[in-house]
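Input: one structure, supplied below.
Right, subunit A next:
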Amino acid sequence: MATLILNHLSKAYDGGRAAVNGVSLTVRDGGFLALLGPSGCGKTTLLRMIAGFEQPSDGSIVLGERVISTAEGVLPPERRNMAMVFQSYALWPHMTVAQNVGYPLKLRGVKGENLRRKTMEALDVVRLADLADRRPAALSGGQRQRVALARCLVTSPDVVLLDEPLANLDRHLRAAMEETFRDFHARSGATMIYVTHDQAEAMALATEIAVMSEGRFLQVAPPNEIYAHPEGRVVGGLIGQGTILSLPVGEGRERSLDRAACHALLLGEAGGSLCDVLIRPEHVRPAVDGIALQVRECVFTGERHALTLARADGSLLKAFSAERLAPGSMAVFSVERGWRL
Partner candidate 1 sequence: ADLVLYTSQPNEDAQATVDAFKAKNPDIEVEWVRDGTTKLMAKLMAEIEAGNPVADVLLIADTVTLQRMKEAGQLLAYKSPEAAHFDATLYDADGAYYSTKLITTGIVYNTAADLKPEGWKDLTKAEAKNLVMMPSPLTSGAALIHAQVLTGLEGYGWDYYKALQQNGAAASGGNGGVLKAVATGEKAYGMLVDYMAIREKAKGAPIEFVFPAEGVSAVTEPVAILGGTKNEENAKKFVDFVLSEEGQQVSTKLGYIPARNGVAMPEGFPAREQIKVLPLDAASALKTSESDIKSFSDIFGTN
Partner candidate 2 sequence: MRRLPNANSQPGWLFPTVFLVILLLSAVPLGRLAYAGLAATFRSGLPPVLFETGTWRAFANTLSTSVLGMFVSVALGVAFALATSLTDIRRKRLLGFAFMLPMMVPPQITALAWVEMSGPASPLLKTLGIAPPLGTPQPLYSIGGIALLLGVQHAPLVFLAMQAGLSAIPRDGIEAARLSGAAPRRVLRDIVLPLALPGLIAGASIAFVSGVGNFGIPAILGIPASILTLPTLVYSRLASFGSQTFADLAALSLLMAVICAAGLAVQQRALSGRDYRTIGLSGTSPVFSLGPWRAPVEVALWLVLFLILAAPFAALVASSLVPAYGVPLNAETVSLRAYGEILFRQSVTVTAFGNSAFLATAAALGLLVLSFATAYLLLHRKGPAMAFLLVLIEIPYALPGIVLAVAFILLFAAPLPVLGFSLYGTIWIILIAYLSSFFAVSLKPVLSAFRQIDPALEEAARLSGAGLARRMRDVLLPIMAPAAGASVVLVFLIACNELTVSALLWSAGTQTLGVAIFNLDDSGSSDLASALSVLVVAMIVALMALLEVLARYLPDGVLPWRR
């Protein structure tokens, strides 16, 4: 186990734009990095470079003391002691579930009873022990994904790469697997890199979150930091929910806006140049005094209703409400917090 360093890493596929573009990052030994970003931004490509499947067009990857990838050459994947859950699972169709999971162990010389036991343990963790003898073709989508997970975690890799490993699992299983990741991470101390579209997952698991867009890193920070203080429109729009409003904000002021500041801005009382302000729905609450907004939409999400609210000038805000509010009606809300991007 060792620190993983990406140095100005770039990758362009044949004759296309760069899929990953000058990315630099240090994931400290035993870190847990979540990689967030819109579809097609280069997350998988980055993981594939770390695993050694793709040769960088530029830059290098260093693991501990060793340079493991440069534009000139790469250390073969089989000598990296990494493990990965592929976005496409990459199960071997000719092997049973148990064989799929046990294969990395077999390669490490584990045999006989020991092999069987460890394989079954890994399958138990993903709750597939009773399907051990099935072929992948006879599994459901989520079951396949769990086999891939078990295979990834069965050994003690230095670096674990997870490419949307829970995308096809139901909520409960997902929660259980998150728990497993946390355990595994604590126990093995492996460096983990985790691609997901589920922010709650990312927030809950990661020690650091990197937000990627169009091949670049926009911000790398711990979860609460990135949620509270996103940098720029893209990160602000990507992390958590919320709306970004262009409001006139005077120069030199605090980036963190309190209730009073928010209300002043929203009511147009502050002057100055236009600036992007992020307002999250959980900070927009029904109140006795505050700002009157029109309910545009009210969508039931189970636990609560998601509201879309319109200001007088037509710009929108989001909020939650335990009760259903009729679309079209007016209501008064207070905005507790805002963040200048």
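Candidate selection criterion: all candidates are chains of the complex that A comes from, given by their letters.
Criterion: a residue touches a chain if its C-beta (ideal position, glycine included) is under 8 Å from a C-beta of that chain, and two chains touch if they have at least 3 such contacts; residues count from 1.
Computed from a predicted structure; not experimentally measured.
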In this complex, work out which of 1 or 2 touches subunit A. 2
For subunit A, which residues count as touching candidate 2 in their complex? 51-53, 76-78, 80-84, 86, 88-94, 103-104, 107-108, 135-138, 144, 151, 155
